[in-house]
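A single protein chain has been omitted from the complex, and every remaining protein chain is retained in its original position.
== chain A ==
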Amino acid sequence: MVYSEECAIIFRLKGILEFACQLDNPNGSQSQSTISKSFQGLRSKVSSKNIVFTVCNSPILIWPNTGFQSSMESLTEASACGDILQYIESDDGGSKKTLKKKDKKRSGHTVVNLKLLFEVTDPAGNEAPSLIRVDTQQHCVKMPLHLDCVLSVTTEESLASVCTGLVETLRKQLAEMEEVVQRYRKGSSFLVPQPFHFQLPEPAGLTTVIYPAGVPDSQLQAIREDLHRKFELPSDRPYLRRANAFHFPDVAYKDGYLRNPHIHLNPPNIEDAKLYLVQGVYIYHHYMQDRVDDDGWGCAYRSLQTICSWFQQQGYVETAVPTHTQIQQALVDVGDKEPRFVGSRQWIGSIEVQVVLNQLLGVTSKILFVSQGSELATKGRELANHFQTEGTPVMIGGGVLAHTILGVAWSENSGQIRFLILDPHYTGGEDLQTITDKGWCGWKGPEFWDQNAYYNLCLPQRPKTI
């Protein structure tokens, strides 16, 4: 991976604009143009000289529409936008130097957060206030529009062009919001338009889509199909479900779980080997999490949870990751286990994992049987193919243990292989350092497996849907 000097900065501008309008007759023909006029008013507002961008965690203020005024003398319209970074205080008090170099390489983006404000001083005239009363019965509509614009630029781009770009993006977003509002409006029922950002394959890049609040992904299929066509995206994997939204590197996940701990590892040093890894995002589930003491019996359950989290994170399902009890109940529901199974501490294996994935998530899986652990070393091609086409985490059970395989490093020529293992037997807290240092997520050789035991692998298949 080459570290490019001109790394990208994402400028993210957020702000709230109140949409308000008065409708005499929400079902009448005039309402559409009234709504349009209100949106036009908002577009003028963001083009007015009163808007101000404030750079979060810094004293910088910029007036983008008054021939570029900034509150910092050293920042002019010609300054490179990367110059802003030195004025920003990061939340942990330290500077960007504390971020490990390889982490920075991997995240690739620096995010500069801006907030949209309006100046109320410096008015155009000085007419003293007056009161205007209108006495017609009207429907008064109010909703906050949460604007969220992104602009991806190189550090060399001038501040002036970044600001112009952001204002343009604001106007465009308002136009797109208007479209969504008009399309989903029923009489006086208005759905709030919400922006979502998606990292699409080049050339589209970081793209923003407006979805109506309250309408589930399942009902937005047609919209996604249009967008897949527009951006030339494959029609068998989801890119534009809400769960696929781009995760900004500077925003902490609220749930406290670790995601993709494997990205912090160095790949094994095998000549000629290629990496075939899990695609997308999964959550590391392991012993003792969520105050469930499953030490000694829950390893397959945890591996199953990791797999379920993958389907949730990629937007294939909206249901939450199942608990041990829910997993057990699912097995009872299909008749695979007796009712007393629920609440017990009985182990499950790959077959049960396959059954539950089907029952709770509608996901089918392939089972791969290996009669001896030593044979796993020969399964390089199959595993490589799996990670290339499906890209889902693999649950492996055998001997007395269950693990999750996140990828392989395999040389087609020499046949040498290493397995990227996520170990559910870890009982500690969500400490990335310990997990990577102590190998709870790590690369293992073929000797890792019990050479004499037989193993079953559950390979979940990705649904071909958007």
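Keep this in mind: a residue touches a chain if its C-beta (ideal position, glycine included) is under 8 Å from a C-beta of that chain, and two chains touch if they have at least 3 such contacts; residues count from 1.
To be clear about the criterion, contacts and distances are computed from a predicted model.
A chain of the complex is left out here; the name its UniProt entry carries, from "Phospholipid-transporting ATPase", "GUF1 factor", "Phenylalanine--tRNA ligase alpha subunit" or "Protein odr-4 homolog", is "Protein odr-4 homolog".
Contact with the chain that does not appear here is found for just one residue of A:71, A:90 or A:164, A:71.
The chain not shown here is touched by just one of A:10, A:23, A:273 or A:422, and that residue is A:23.
Take chain A: the residues that touch the chain left off the picture are 15-26, 28, 30-31, 33-34, 37-38, 41, 52, 54, 59, 61, 71, 115-144, 188-192, 213-214.
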